[in-house]
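Only one protein chain is missing from this complex, and each of the others stays in its spot.
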């Protein structure tokens, strides 16, 4: 079936089986392999992309459900020679080892910082009202949908803290 | 030209320390980092290949028996299906690390639930995945062995893994303080974030496989042997590996099945294991039953030490989790008894998961040591310090180096251990009880044969080896060694890894990758230095190489000029020798943790954790620290959440996904601290470095469990320390 997607600002006409997930559409059909498949069941976060401004697990949604949607993948966040502030922070803080969960972590963190700006509370927020503070605990909770088996969590938190600080 | 070193004698020259470039040990960013953070590093399943089709494995749903019949035609008739394959060469289970030959093969005889019995190849992944669910495989079940602790099942006691020295029973009877307790650890999964995957393509009789592998030299032999072809016809390419932790040591189902399928359909085939298949068809760490006996005099000096371990494995596999590996030498005690038993079970194959042996053996031993400290009323740090031997207590060999004492002291100081209150339940914050705990770390060290080619040309340096970087920092640390030795800035060094066409190394595993392959790079660089010195007519010792210049006396020559258009290329080879036998080699460290136990729900949260480690020369302080963070976080998982749950009726892994096999998430891990101690181990390698990838987990879980006891007074002897086990006694 035919689906039109806007990915990283470019139009893509996708012709694929209805069963194709957004993740497989990106990886198999559009050769945007920066988005990773870690579990294919929404349990690891490696496939995180930003759809219409929101971070989601691209493995748990069908490509055909996104006709007309605006999608940002890691390839749209920055390139190896022109890194985003967050990507550079991950590099400096060693917020990754094997690198497989990393694009998902960075997409997730990019959108997460917007959620904080919008004043969304989290499970660990003391109060539901007011502007949430970006403490290490808040970052850890908000990033818990992205598993990292190399276990760079302390460095991931440090990278996000640094990037958020420098952007402010 | 080849430069060769057999490590027969200690190397106390510390040559890297007398170089001028100043990059060795520095906390440099990963060279391949920009590719990884931008999603452009290419992993196994991501290579652009024309006419690619997709294969999906079909599993056994019984634990033991055989295949009677496969009803292939309905599936062959399905949309897009190209083939249904049950080739005799399909693996029963992956190869063990460093096997170098095929593991047990054949999909007819069934040994465990989840064993791959066939695969379906189709035009698209969606078609193959659905078709695989429709394949009916008729099986005949026979009786399976499922209970690892059944008294009626035979237990093997392999020779060479048992120690009996003195009279432990008597030591126990005469001890002022003693512990005799049984502990359990569950099975674990490596759960690397990248599932095992391969793309196989044939060009005539030549096979190229892009796969996710840790040890290419061995994997090439294993794959060739499994397929029944010459190893020279097999090329494996694996420049980026999305985590391994032991699960990708040996060739696995994905590569073998993809190669068979690609041959059968005459097209390139991609095969990725689903996450569930990763859990049930790749290596699990065996569960264990461990009995520890400790006998001590009034001052806490150990007079006896017993460690009995029971682990499981499939029939026909030689590997078994070497639980007591570090117990042999960690603490002095005259009377010793170490027993290693194996039971053959119909469960997923057991193999290496990060730090096989120490990960669970040290954890249990260090839990028992804490029990002894409590019983004897001795500070846990002091108890360990008191029992550090001055030579291997079993074979009397000297230690190559021994930093446990320093690690314990440094850790106690940094963690402010002295403020710990020994009495459980003495610190409370609201509902939360706070406790401190510690444990020792130790992991055996080894050097493996390794080769690397180093080429110094006008443009800079190129390092080539089939070694892999599984997140370990190999790209960067090899470049740092070459950069230091040859005085070349990092931005002029290229490291090429992960291709069997390159000089063979021992791969990533057993923590030996960086020290072994790094030594091969070093050996090559020494020879290049000698050649430059010859060109300049000076002694290599009098040569300074820095920032692309060779300096002797007051003369500085640009390396580019010196080399011209005749690059110097040297193959460095290092081989283990006498130093592996003459001394006992290990890395050491100490863990400290502060936990909170909820007095209502018994939930445990780690509040702080510190690891102090000594692993010889640190090649890159940033990547080494990250390795330690990773190990410690594995330790948090082992301590609190990770457990393969087997169904008692068929041995299947019921929690075979990342929702129910609980890896720690970000919120489970506080800001961990890592302290790396300055050390040079001349016996370990010519670069005085030892392995560091596994030390961070070797005993880590115990410090958390010991802190739980200190917090709430409940001693849990069965890992993981889930709330139900605490609640029962809270």
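We just call them A and B in the order they show up, numbering each chain from 1.
FYI, contacts are C-beta pairs under 8 Å (C-beta built on N, C-alpha and C of every residue); 3 or more make two chains touch, one makes a residue touch a chain.
FYI, contacts and distances are computed from a predicted model.
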One chain is missing here; what is its name in UniProt, given the choices "Xanthine dehydrogenase YagS FAD-binding subunit", "NADH-quinone oxidoreductase subunit J", "Cell division topological specificity factor" or "Peptide/nickel transport system permease protein"? "Xanthine dehydrogenase YagS FAD-binding subunit"
Tell me the shown chains the invisible chain touches, ordered by label. A, B
Which residue, A:32, A:112 or A:160, contacts the hidden chain when the whole complex is considered? A:112
Could you list which residues of subunit A touch the chain missing from the display? 1, 17-19, 21, 40-42, 45, 48, 54-57, 60-62, 64-65, 108, 111-112, 115, 118-123, 125, 128-129, 140-146
For subunit B, which positions touch the chain that isn't shown here? 61, 79, 126, 129-130, 133, 431, 600-603, 605, 640-641, 645-649, 652, 654-655, 657, 659-660, 662, 664-668, 722-724, 727-728
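Rule of thumb we're sticking to: only the chains that are shown with their structure count from here on.
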Dist(centroid_CA(subunit A), centroid_CA(subunit B)) in Å evaluates to 28
For the complex, give me every residue of subunit B touching subunit A. 29-30, 32-43, 45-46, 48, 124-127, 130, 190-195, 240-245, 272, 274-275, 470-473, 622-623, 625-627, 629-634, 657-659, 663-667, 669-672
Considering only the defined contacts, which subunit A positions touch subunit B in the complex? 17, 19-20, 24, 27-28, 31, 33-41, 43-44, 46, 73-75, 77-81, 83, 87-88, 90-92, 94, 96-103, 106, 124, 136-137, 139-141, 143-158
